[in-house]
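Below you'll find the structure, written out as structure tokens, and then a few comments.
As you look at this complex, bear in mind that one protein chain is not there, while each of the others sits in place.
Order of writing sets the chain letters: A and B. Residues in each chain are counted from 1.
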Amino acid sequence: MIKNLFTTVFLFSFLLFNSCKNESKPEVSENQQTSKSLVEFATGFDILDHEAYKILSVSQAWPGSKKTFRYALLKEGQKLPDSIEADAILTIPITSIVVTSTTHIPALELLGVEETLKGFPNLDYISSPKTRALIKAEKIEELGQNESINTERAIDLNPDVVVSFGVEGENKSLNSLQRANIPVLYNGDWTETSPLGQAEWIKFFAALYNKEKQADSIFNSIKDNYNSLKKEALKAKKKPTVLSGAMFKDVWYLPKGESWAAQLVADANAEYLYKDTKGTGSLSLSIESVLDKAQNAEFWIAPNAFESYQSLKETNDAYTQFAAFKNKAIYSFAAAKGETGGMLYYELAPSRPDWVLEDLVTIFHPELNSNKASHFFTPLE
Amino acid sequence: MILLFVVNIALGSVLIPLKAIIQIILGDDSVKEAWQYIILDYRIPKALAAIMTGSGLAVAGLMMQTLFKNPLAGPFVLGISSGASLGVAFFILGGSALGLSAFVVPNGWGTILAASLGSFAVLSIVLLVASRVRDAMALLIIGLMFGSLTAAVVSILAYFSPAEELQRYMFWSFGSLGDISWDALIILSFCYFIGMILAFSVTKSLNSLLLGDHYAQTLGVSLQKSRFIILIATSILAGSLTAFVGPIAFVGLAVPHLIRQWFTASNHWTLMPACVLGGAVLMLFCDTLAQMPLFEFSLPINAITSIIGAPVVIWLLIRKKKLLF
């Protein structure tokens, strides 16, 4: 329970960005003959294919990062020209990988390379049944050590690459791995602000396995699904008002107007009551101000980790004052858990925004075909 | 101690057989490369760091206890580790709290530099004050006040920081001997040896100081000079060690007492080397335990040093019924 709460706060911390987005899409490289993978929505990374080598660049490893990491990907027999500098050099396709965030798992599974996953810190967080089967078969090593990676085990495992979510500052353990000649790549998928942008990070992993074409087609189908759902939603007659979040200690955290979550609500053709707030992180509000503005919101989604009306009531009586509480119109993703308690939503939602959108459209506009099974969101008990 | 050193590098998260370890040390290249790296570049630096940390802090603690004639003094009584903590707090927590962007720092050296700057700042102020204050006791109190002040500033920074930064800061404050590169170790050794040489150069004066400042003066000790050297030696040892491995509690305070009770000695020519050995042994032992060999989690070294050390001190005091100081 505490772990989940912490992860909730942790995720909300993810959404703490500064609004300064000074990275526009990277320019085409010097060489006329290069073709780059089309990275349409994601602004945090890019892939430049120079024929003789590929450069995977990550410009937003963490929010507000001023440093762009460049990773050189070389096929068998290729060599990096001396004039090119890179933060890490890899030979692709890789055969073994260590990732550090559950958001990396869906990409691996979609590309069909989950068996190359050799280690992960805090295995219990992983929800996906496919990967859990591998864990049960003891194919994936537990690499968690307190807040970081167990250096000794990771070195012993000797993976081709370690993909870590970027954190500002230093990580002693990752530094040790780099010194041991294990390439470390920073993955900034969680800094993306648009739903499709985050899903597009599947191409980041695809580049490591030479599966760009596969990633393109997977992403395109997600994109098409997403866009058709968006169009569907516009057919709805009403645009309901929506509230999100809940209190942690005495502060109510909810997504800001330009965040990933807010965009999804907008694309589901609903009126997120805080859609006019600027920024992509979280708002911290008092219960009074939320009651004042959102008491009559028709729908309330994602009340942190609460799973029942009873627990909401027991935690704070003020929750019962909301219209959505009285009308039983609260929907949560907290019930969707993996076998060992991991939150499926945190793991899978970033990669499948179309499924999230589908859930939201079904919730907000039941008249538009409500026979779809829910992926993440279920009514609160 | 040699035995403990060997045990320390033999145990860890990954099971490496003793035979392989011997081969690796003898330079045999045929052993699995990952294991070679683990032993030579992870465990041995860690063990050496443990030895330096334990002995350095113990000697620093001994000097502080004699200088201030206070059994509760330790290497951090001047506020050195508070200064280091403040430096690191600014570095880790300052980002969002103060709106500072991450400074361009060579990778991995950020916390070390921040901690060193913090310690150095406190050292400078302490030396400045020491030259103006005659009474050693006043210096002690000033050091304690620094501790409170910096702790307060850190708590303000922490109040405005997001959870993940707080967690990183907290984990730094738990202390960690692992993940230290050879480059870092070499610089640490340099500081360590300078500190130790200074400490040993002042051993004779420490004996005179056992009689108090006035008698020491009449025995030929230059109070200003000795105090200066003691303060600098302590600060270099405590400051550099804190910068590289984080603040390690207890060792500097307890080992001198353990040694005094065990050897019933007052002569610093006995106590100093005994503290070097005792401190190193304690630290190696605690680190071996903290690694929780064969478990995937590990315990913070600070907790282990206190959990092991405190009961030992209590037992010794009860047995002897009297604090020899």
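Keep this in mind: a residue touches a chain if its C-beta (ideal position, glycine included) is under 8 Å from a C-beta of that chain, and two chains touch if they have at least 3 such contacts.
Operating definition for what follows: contacts and distances are computed from a predicted model.
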Options "NADH-quinone oxidoreductase subunit L", "Iron complex transport system ATP-binding protein", "Cobalt ABC transporter" or "Acetyl-CoA acetyltransferase": UniProt name of the undisplayed chain: "Iron complex transport system ATP-binding protein"
Touching partners, among the displayed chains, of the absent chain: B
Option from B:L11, B:L139 or B:V221 whose C-beta touches the chain left out: B:V221
Sole residue of B:R43, B:R168, B:R227 or B:R260 that reaches the chain not shown, by the stated touch rule: B:R260
Where the unshown chain meets chain B, residue by residue: 69, 201, 203-204, 207-208, 210-212, 214-215, 217-222, 260, 264-267, 269, 322, 324-325
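Operating definition for what follows: only the chains that are shown with their structure count from here on.
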Centre-to-centre distance between chain B and chain A (centres being mean Cα positions), rounded to whole Å: 41
Residues of chain B defined as touching chain A within the complex: 12-14, 33-35, 37-38, 41-43, 91-92, 95-96, 101-102, 107-108, 110-111, 162-165, 167-168, 171, 176, 178-179, 181, 296-298, 300
Complex contacts: residues of chain A adjacent to chain B: 6, 9-10, 13, 16, 64-66, 142-148, 150-153, 155-158, 167-170, 172-173, 175-176, 179-180
